[in-house]
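A single protein chain has been omitted; all remaining protein chains appear in their positions.
What follows is chain A.
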Amino acid sequence: METTLYLARRLLQALAVILIVTVVVFCLLHALPGGPARGILGPQATAQQIAAFNHEQGLDRPLPVQYVYYLRTLLHGDLGTSYTLNDAVSRLIEQRLPKTLVLTVLSALAGLAPAIPLGMWQAVRRNKPADHVVTALGFVAYSTPVYFLGLLLILVFTQTLRWFPSQAPQGDTLSQVFADPVALVLPVLTGAASMVAVFSRYMRAATLENLAEDYVRTARAGGSRPAAILWKHVFRNSLTPVIAMLGYYVPVLFGGALVVEQLFNYPGMGLLFWSAAQSSDYPVLLGCVLVISVATVIGTLLADVVQRIVDPRVKAERT
């Protein structure tokens, strides 16, 4: 019962947050020179055309009325039309988003795979030199701008060793992306580096917390081997909350993809966004912002709910 109430409240909150995001995007749209009319008619439209369009679309009506109108078009999946690419924004995002998801999911996996054992190992050897060394390396990885790391990887692995190409797989379909797995290596590694730093830190903290629990002491007193306790109990109890942290990590993943796609020329949503910023293609920019925000809200919601279910002692941090 309590959980149901909690779920209902969190869902309502998430909806409220998404509504606020749409207000922000709506305001940005109206802060643009020319307003939304420019967004649809394009930068060459004359003042008369804009005035006629505004009247026709009800854009000369009060802002709150327009906001409701805007929300209605959003609910129909209409994000406007790109200035430069001559296509519906929703269609562009539909094409590009899967490729960004491939990149981010692979990066997340490539980051988590070493981070989980590394964090446990650090926890077991806490405050020994090895722990300090890994922590320090994590600090460096976290403090390195993603594009600088990518650049260094290109210099070493493309320019010097010639192992991997400096350009990510091209092409519009996912099968074209997977047809060239070697070209995915550097972009995925670049995206994964800070994940290793962050998630090994989480895993270290979660493992330490679990090692201090009563059940560990009881198992130890009962004669279980430390390795068995670690892998059978501590590992499982630490893993779920750490995986759930991925939900909070959605905006960072998208931010990373933005940089990685730009650096490796990978035609996903990040590159779409970046080129839209270069050409002031506002409908594309704001459409992407909306999609990413909704993804972030959903990620946060999932993470909150999973953590709550895994560990009912965790009280909701927000009101």
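Basically, contacts are C-beta pairs under 8 Å (C-beta built on N, C-alpha and C of every residue); 3 or more make two chains touch, one makes a residue touch a chain; residues count from 1.
Here is the rule we use: contacts and distances are computed from a predicted model.
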| Chain not present in the shown complex, as UniProt names it (candidates "ATP synthase epsilon chain", "Chemotaxis protein CheA", "SufE family protein" or "Peptide ABC transporter permease") | "Peptide ABC transporter permease"
| Omitted-chain contact residue, chosen from A:Thr46, A:Ser143 or A:Ser175 | A:Ser143
| task | Have a look at A:Leu155, A:Val182 or A:Ala228 and name the one touching the chain we're not showing. | result | A:Leu155
| For the chain left off this view, which of A:Leu7, A:Leu32, A:Leu85 or A:Val185 is in contact with it? | A:Leu32
| Chain not shown, touching residues in chain A | 13, 16-18, 20-21, 24, 28, 31-32, 126-127, 135-136, 138-140, 142-148, 151-152, 154-155, 159, 194, 197-198, 201-202, 205, 208-209, 245, 248-249, 251-252, 254-256, 258-259, 262, 273-274, 276-278, 280-282, 285-286, 288-289, 292-294, 296-297, 300, 317-319
